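What follows is one structure encoded as structure tokens, with my remarks underneath.
A protein chain is absent from this complex, but the other protein chains hold their places.
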């Protein structure tokens, strides 16, 4: 069996006041679990793919809480490392409404995952049954050692003959623009698929074009990437916008339909997009890839938490045009 | 006293995850109670009408829960049948947001109400103090025996000299298009008032017109109906739309104002419309009927659950144009 | 130290069904605390100002609950009076959605604060360290004795050399149009700053102009007011509107930007506006005043409860144009 | 039909912090409804008796909330009076644990019910179908006018030939020992059944005996009462005690079994006792009366809220000895 | 690898009012998942064993909810069957307090699992990596076809050389005493381990002894069972009792310590006991078996839901004597 997808990265406990309460006001936190690569793995598991998530967790009740929430979604946790006397990263999320943006307070320094060291993970073993590897730039940003582990993993993935997809996911609180850019450029040789935006394409990859389709093509050409993907948002409000995607695959452009979105929780939309994209590329169908990517990204906005709970049938229905009437 | 309204049909426990959570994610269900005819009865009770609901419930804590929630609204429960060792239907409702529609999982097969048999209900007694009978096509669809009981009730209502209102409420999960159409046509002779939509008028009653007003008139003429009512929705989003109604009464057309809706829970809007309509027709005022129908249907969208909690004064205010400012 | 702001007025426990439930439906009430002048004090405390709130509370667990919620925000409670065997006012708030307006049921008659009597409060002591006094017309409306105490406080404030700001906040359930108008006119001589609306400027202060800027100027001139402020709302829906403000300060007009609002809870928006306005006027900067006023009023719509939980940095960011993206 | 039981008295909204939180700490209140006579009516309705509760409520959402919760239990609300611009009494209940007793803050002054006046209630009409009348001393204590209305009702009940049961329920916050004693003595001539305790029998009725059985007999003889009932509690803890009852009926003593209680909510236990007692006396069976009284009082301790939700079958099982195993 | 434990049986969604509310009172249900064999599987997974649960679920959101909650605990769900247009069993649980026992309303008729048919499950495949099979009498009782499937599974297990453990778990609502007894006796030849009680040993297996140890030995001898286990409860209250166990293994008696229990939720205690017992027998250590069984059963009483969330370290600590002090 060589069809598994492997992802690697940090996940955190996410704590949110209910509804639109501010952190200063609340008496309880709702618990979710999330992390860029994990969120993508969950999206793939919802589609019925075999997918595994690699990370490092503390050996305590919080680590067990997180691992349980991951297993619940169908993502395999056999490759998780558990460590004594370490901590789990936490982030606090406040839900906004116009004109107040949603806001996050991170408390992730020195997490068990940030403390991962080169050599700790047996990549050869992890990739034994896999055909795809997905990782994001966040994992490279959380610590120097994690950054080295990501590079280690990329090399191992290429050696093992896997396709590699990557989302830079730049976070200014984790590293500087320059450090990020350098890392992206140093590692781009290992990548097959890049998921980014027109702005970041210019900022980190020095590819600027007024037209996004041309920009996709230029980016793909410059770095010899099989597939490059952009997602697009429109709308001047927090709770309502539109969402769509375009990709360049082997030089050709494919576009999704545009979704009108009533946002419940937009965290994880990009990660859900990646799941749909990978599913389509694994199927060898770039139109399916951009369609599923956009449908899963759009759907994610309507679901509380970082994870996109869904089924393949539901995504297929959205791609086909869907309905807004009560399903009964 | 002969002014009571009688309704008959199944009601279920409705279980929903809070907010926009999906069923797969939730740790608790919010409980509501609903059923098409019951919802209409509740609307009438809120307006101060004397109204009774007939159904069959299990003799256990769930049946008591449901009966209590009904009594709370002011609907009379004296005619309820309680049965040992039977079950109560349940439905699970997930609240959507664009582009994800709300979705329902039904678990209503073999409910105590579906197991009702002809002869079980003493219709003569039930109709003794009544002047109006309301039922929907759902009750006819839940089982063969229930279907026979509805026909039994329609005959008894005509014998007793009651006005009869009917909402076909087609549910594809309960019966086929053909079975439904045959039943509607077999029973239309007993009806005075029909509540439906332009699409269903064509689909089940073979009356097609480009203009809804003409369609209402044609429908009314073809089947010798005193009153025919249509409701209209506009808008390409789950949480925002417009809502209005038109009726044909004794050949003349009456129209409501159009409401801009911010939807909290649209289940039961059609049933609330029926309540306002019946209230106006009982008062012999077709403009009141379409106005109250539309106001109650519009208001229902803003209230969690299947029931339209309101007062006559509030409906009157909406009909008069209302205000959107805080009432204080 | 003479930089403290003093406010005076009633605060109540506010009880709301969760979400959009109606009072008839709910099984629990969410607790907030609010009152016009208190809300303004809270806004000022959030900006880091030294501010004190004067009121009269019952000496029981409810009084302690309220005082604790006030202290939590940073407002000083040293001047509070506690009284045995008195009651705390309560209001019940139901959250609406179009076309159903939010609605309030007041239960505030004979509250400890309404029973305040002239002479009970040592104004000289209260104003000893203060440079500003803010009060609203609600306090004058809750009882005859409270009305007298407000006049007493206005005289004392002028004697002590404080700036005085006032929001008429007309409530038809508390007094008649004529009684209110008379009181406003009798006391306007003590005021420096007036916060009102174009409609009320005409209704209570007999200043009508088609153009709001001219109306502001006329109002300011007629009553020799240093500053007059109007806020503006646009939009025919309960959950979405726009919000902005204009002031006339020493004859010149200053305007804020206009905010698109997705409303979570609009109670207290006017009071939050007053806080931003006072902060700017204390700083001697009328543009800052109208900017902070509008930003705090706009922000308040997104926060559950009567209080505007925020920081000076957040308000500054909104004034500068802000972002709607997740802050992370 | 002359078998209805009529009760009369005030009911309040009861607001409690969840679990064992103190009022100062809580962010929401759980809502229950209660009042001594209403609680007894609810107990009787649970047993399947026809029972009506008379009171006076405000014509607003809170009045509707309360009336709905009453109807839910099966108690008839046809005789309720609704009044404009009045208030509903509220009490705040904090749940204790040893050594902290549960505590109540009342806010019931000037409630719509306390403002009831002689002549407002048509007792002849209310008693037309009734054979029993139950009232408590609380109703006599809430206001001078309510006190007069209770006497009015007692006279009307005797005229109409009803049995009358009474629970003095002395509340020191509502009236003085002397005022209560005088009222009890002035009205005892109208009573058939008295529900009290050994301590109160001595304190208010001047009947002291070391042995409770003798005391019951002496009390019954002195005031010519058909039935006198005592309930007994043992145990030095808030959450665990024992509960039992004895009555003297036509001179003979009847005793219940003793229940070991794990208390969830003891409010309303005495009122539930009264319901069981009345049920048995209506059946002409004094052993049934004391057994059902004790079983319903014991059961009430395990049910949150003031009401004893149960069935006749469950009470019968408790009387027979019951089981503590899971029923499945 | 041949070390897996396989279990087979129905699981249901469990819905409970919060705290001690009765079903008639509640506005929401807390969701748990449970079923006798599943609960045992969960206990084994918590100890780190490899364990798989076989069942049949509907292919809908409820089936996904249940499967997710199972995966979360670490139990393998690869062998689950999903069926279209079927239903999931539900049970409603009310938590009691003395003298009110906890009570369950079942709604499990015609569940997807009850509709399992012989031949549907590929036992050979299921048992391929297994060394132990556990099932309970409930599965044999839910339908005629399920009963046949259990027998089918027992034969397959013996053929595959697995140890078989069985808990009769008699449920009077599912089948008669005689039917159960016949089934137990017809199938006892396939069993190695029997978990029961002194009462049931007499009632269903015709082995009566005054002394439990002798009874264990007689039972074991009569039916040639490797191991027979009894658990013991003492105490006349719902929330407090003691708990201990004894087993006869290859003729010798082993006893656990006795635990004082403060019960939070006793559902699933017997199933947790089975997990500890199997763990110890797999380790070949009968003292470990009875110790872990009793510790897991005792611990289960303190955990809400049907599942025993724990770790091997925690169980080991309880067996060693444990502490009641806060662990910090």
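Every chain is named by a letter (A, B, C, D and E) in the order it is written, and numbering of its residues begins at 1.
We adopt the following convention: a contact is a pair of C-beta atoms (placed from the backbone, for glycine too) under 8 Å apart; a residue touches a chain by one contact, two chains touch by 3 or more.
For clarity, every value in this text was computed on a predicted model and none was experimentally measured.
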Full-complex contact with the absent chain, from A:90, A:160, A:253 or A:326: A:90
Touch criterion as defined above, residue of B:27, B:122 or B:199 at the omitted chain: B:27
Interface residues of chain D (partner: the chain not displayed): 19-22, 24-25, 96-104, 106, 171, 173, 236-239, 266-267
Interface with the undisplayed chain - residues on chain A: 15, 22-24, 26-31, 60-62, 64-65, 68, 87-88, 90, 92, 94, 103, 105, 107, 109-110
Residues from chain C at the interface with the omitted partner, ascending: 64, 68-69, 71-74, 311
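In this text, only the chains that are shown with their structure count from here on.
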Where chain B and chain D are represented by their mean Cα positions, the distance between them in whole Å: 40
Chain B residues counted as touching two or more neighbouring chains: 19, 22, 24, 64, 68, 103
